[in-house]
Structures are given as structure tokens and as C-alpha cells.
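Pasting a structure here, questions to come.
All protein chains but one are shown in place.
Let's look at chain A:
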């Protein structure tokens, strides 16, 4: 009591390690302050008769300090556990802080109320799932994004998908799915194979004639050759198939580079690995 004013003149106006000044307000970081503000009546250092309500593990405790105990710091604060019931706790505060200044009693009750409110909220929050906030590390994000893009490029997904589909087609997986006749398809393949063989034969013949020099075969010439070489079958689709095939080939040639092509290769031995390497 006697020294309170002296202490305030040293602490309140000058330096105090618990003081936290902001532009608008001066706060008190002392654990025992009733309402974190630095003020003469609220300073736990400058008031030898002081009381607070603090919470420990869900229990509210009333801390009281009197002049007699100021010189024994480890026994300075008398701790009293407040009852769980709110009204009983208020009564206890009234009882224990009977001879304390009114401001202290009121502030203690207010503090008790606030503590109880946040404890309730904590209990409620524990029952729900709280979103976990995670930092956004700009550097990491940037790095990962770049790596993803790079990996995408390297993977060449479209190409590998294309290859896979072609393999599956050849292996006969889609036999049941597509509507064209397997026999027809195979026959068509055979024809294409035969045509190629004929071309090769003629190449050789020409080579023999000319002595090694090669000639470019026109499409018209091709047609003529076809009509000579082949015996007309009863099957109607034959001619159409050839025409269509030529058209298709033309179309394929006109296609852009980026689009996947359906190339039919004529090699008898089908080696998947080689093809993948080529592509």
C-alpha cells in the first residue's frame, strides 16, 4: 500500500518488462493481470492487494495477493479452486474478495465469465473436425509445379496411350467390341500385304531391266497394275474396299502432324518393343 505509488511511478511511467505499447493502447503481459491493460488500478505489480481469476486445465482458480506475502514470492499468490457451477463461483468470489476494492471484484467476475465462455467453446470445437491450416510455401509450390509439368512432358502420355491401344487392337482384345468382321479385316490386311509384295516384285523386275535404277510408281500405274494382277471376285465389297482404302491413305497423308495416325505396317513379325522405340 505504502509503496504502490512509488512502484507505479517507476513502472507505469517508465520501463516495465510486461508493458506492451501500441499506438492506441498500452497492454500488460503479466500473467496475473485482470484485464491485459496497463493501468494503475489493474497493475498486478503496483497493487499490493490484488486478485485474479486464472484457468488451469479447465478449472478456474481465484488467485489472491496480499501485502503480507509480497516478500515471499513463491508463496505470494493464494490459489482457490472455484466451483464448477457458475453461480456458486460468483458467490465464492464475493465471499473471498469481500474486503477487496469493488473494481477487483467486478473485474474478477467478468474474467471468470469470459474464461467459462471460451472453455465452453473449446469443448464444442473438440467435438467437430477443425480444418487444419497449412502454410503455402511459395518456393515449394513453384518448384513442384515445374516438376509436374516436366514429368508430364517426359511421360509422353498420349503417345504411350496410342501405342497401347494399337497393341491391344492387334492382340485381338477388341474383337468383340467393334462391328467389322474379323475375316474381312484380315482379308483386307492380306490384300494390302499382297499389293505390297507385288510392288516389290515389280521393283525388282524394273531393276533387272534398268540395271539398278528405280522408278517412282504413279498412283494411276498402281491402279492399272492392280486391275491386271488381281482376279475379280464375286464379293462386292472388293472394289469399294480398294477405293476406300486409297482415299483413306490420301486422307491420312493430308492429316496434320500432331494427330495420331493409324498406321498399318506390313511386317509379318510383330515386335512391340521395336515399335515403341521407333515412336
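Here is the rule we use: contacts are C-beta pairs under 8 Å (C-beta built on N, C-alpha and C of every residue); 3 or more make two chains touch, one makes a residue touch a chain; residues count from 1.
The criterion applied here is as follows: contacts and distances are computed from a predicted model.
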| said: Which of the following is the UniProt-recorded protein name of the chain this complex doesn't show: "Glucosamine-6-phosphate isomerase", "AP complex mu/sigma subunit domain-containing protein", "NADH-ubiquinone oxidoreductase chain 4L" or "60S ribosomal protein L4"? | reply: "60S ribosomal protein L4"
| task | Decide which residue listed in A:61, A:76, A:90 or A:169 touches the omitted chain of the complex. | result | A:76
| field | chain A residues that touch the omitted chain in the full complex | value | 1-7, 9-11, 14-18, 45-46, 70-74, 76
